[in-house]
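For this view, one protein chain was removed and the others were kept in their places.
After this line comes subunit A, so read on.
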Amino acid sequence: FKVLYFASAKDASKTDGDKFEWSDNINAEALTKLLLERHPDLAPILKVSMFAVNMEYMDQDLSWTVQPGDEVAIIPPVSGG
């Protein structure tokens, strides 16, 4: 599955996105751990960011886990307009 980084998340990870190996049971907490293992500098940003999965905001759904082929995006606080 892939993860896209935007704004401050892109600055911290120094990349547009990453590919990760899918496995069962990657929930939001496990995903956060995976991201921090690859990019420790993401820590302060993840604290204030939302995840979007396949272009929908992921709303603290405790039962959610990543599906193979998902497009996850790190959405730091938005500032458009």
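Here is the rule we go by: a contact is a pair of C-beta atoms (placed from the backbone, for glycine too) under 8 Å apart; a residue touches a chain by one contact, two chains touch by 3 or more; residues count from 1.
Going forward, contacts and distances are computed from a predicted model.
**Q** Pick from "Auxin-responsive protein", "MPH6 phase", "Molybdopterin synthase catalytic subunit" or "Sodium/hydrogen exchanger" the UniProt protein name of the chain that isn't shown here.
**A** "Molybdopterin synthase catalytic subunit"
**Q** Determine and list the subunit A residues touching the chain excluded from the picture.
**A** Residues of subunit A in contact with the hidden chain: 4, 6-7, 10, 52, 55, 73, 75-76, 78-81.
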